[in-house]
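Sharing a structure here in structure tokens format.
Here the complex is missing one protein chain, while the rest keep their positions.
And then subunit A:
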Amino acid sequence: MNQPERPHRSGLVDRHISFLEALRGAGMSVSLAEDLDAIAALTALEWSDRSVIHDAYAATLLKRQAQRPTFDALFDLYFPRLVGEGARAPDGSSDEAGEGEGVRDNAQALQAFQAELLDALSQDDQQRLVQLAAEMVGRFGAMPGRGPGLSSWSAYTALQRVSPQELVDQIVSALLAQGRNDDEAQRVAGRRVGAFTRQVEDDARRRIAEEKGPDHVANVAIRPSIDRLDFTSARRSDLEEMRREIYPLARRLASRLTQEHHARRRGPLDFRRTVRASMSTGGVPLVTHHKPKRPHRTELVVLCDVSGSVANFAQFTLLLVFALRDQFHKVRAFTFIDHVHEVTHHFKPGADVADVMIELAASTAHAALWGRTNYGRALTKFEEDHGDALGPKSSLLILGDARSNYSDLHADVLQRLAGTARHAWWLNPEAARHWGTGDSAAPTYGAIVDMVECRNLTQLGEFVHDLAG
């Protein structure tokens, strides 16, 4: 390990420590004990294979599968798979490396590269894809700098030039030839291109890290893990991943809620039963008996803004609430943009998540008259058409960013609605520091109902848990 008396340090310990620092910076709790465990694990192993080191670090430092992508990305930064172009056998293109951009990056090379990439993607040849990703950034993503050490790499440029998205159709036809049906081929092709895009981004990060030091990149370029990713900044592939998380999240919440209900099940002392039971022990009440506690279940009315900016957030919240429907007495859901539409019937028990999403998206049209978000109008309409949904037993949950395009807010209507319900919350997917900026009416509405910041799956899970508990 660290031997300060020796003047020549290998830098291995420094790298190990800065790797751990980066993990901590990314929100993983890595304690000193885990640090020592990792060292112990590394000393017990042979260092012949990079993946063994990776597995050893993963075993000792990781505690949660959700952190895996972050961990992998950082590991790739601090212990890169290859340095520079790597030790690949020099082929035609890398011989000309010194001769400037024009030769390495021309239309012909681009076409040849695309053909090769298409082939690899259709075959799903992982090893070749990794190589191609490295080559792609090296060739098409280089951004010449003003001086030595100032040059940089851009995954964006590389992706723009090669544009693997355009290959999707060709991959689909290749997959169809392999005997898959078209829906499936579309999906698989999309997923492979998405994965390749990620590989390219990883490689660009690796190259930048080589020049500017991994710490710099770790600070700016690592995306938060999926349960801490903002709804509003999620990409399409992230959304799909999040949707897959909803069901496990609901199950975790449900089992946590059941356990907590059980722990609180003991009600007040049942005097009669206790005294009667004490007869068998000579009048000494060894065991006390308690009245069972009546579980109270919340009746929930959900009102969600489904306009473009917050649609994803509303859908996730709805899915989660309905996945937990047996924790609530009754759930009714309405969507709005500037008009209100009830969507409760889409959530059949045991229904398929993906189907529900499609139906919800299709029903968005009913929630709009002119298509511009208008909270005031939506609230008024809700009060007129569905005012009976709210009662003294029900809780009102409003989902939206409270950006109402400077229209009349009708705060008095919300006041009345909140007054009818037992409790009212407003979930806002925007960071609290943005509330009140631009056309946000968050302060106005926030003064009437409790406004809660809810930006990612973790916060959403916590809120729904407290709501049902």
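What we mean here is this: a contact is a pair of C-beta atoms (placed from the backbone, for glycine too) under 8 Å apart; a residue touches a chain by one contact, two chains touch by 3 or more; residues count from 1.
In this section, contacts and distances are computed from a predicted model.
One subunit of the complex is not drawn; among "Tryptophan synthase alpha chain", "ABC transporter permease", "MoxR-like ATPase" or "Succinate dehydrogenase flavoprotein subunit", its UniProt record names it "MoxR-like ATPase".
Contact with the chain that does not appear here is found for just one residue of A:82, A:188 or A:411, A:188. For the chain missing from the display, the contacting residue among A:247, A:271 or A:370 is A:247, taking the whole complex into account. Annotation: of A:52, A:176 or A:411, A:52 touches the absent chain (contact as defined above). Seen across the whole complex, the unshown chain contacts subunit A at 29, 31, 33-34, 37, 40-41, 44-46, 51-52, 55-56, 58-60, 62-65, 68, 180-181, 183-184, 187-188, 191, 243-244, 247-248, 251-252, 255-256, 259, 262-263, 350-355.
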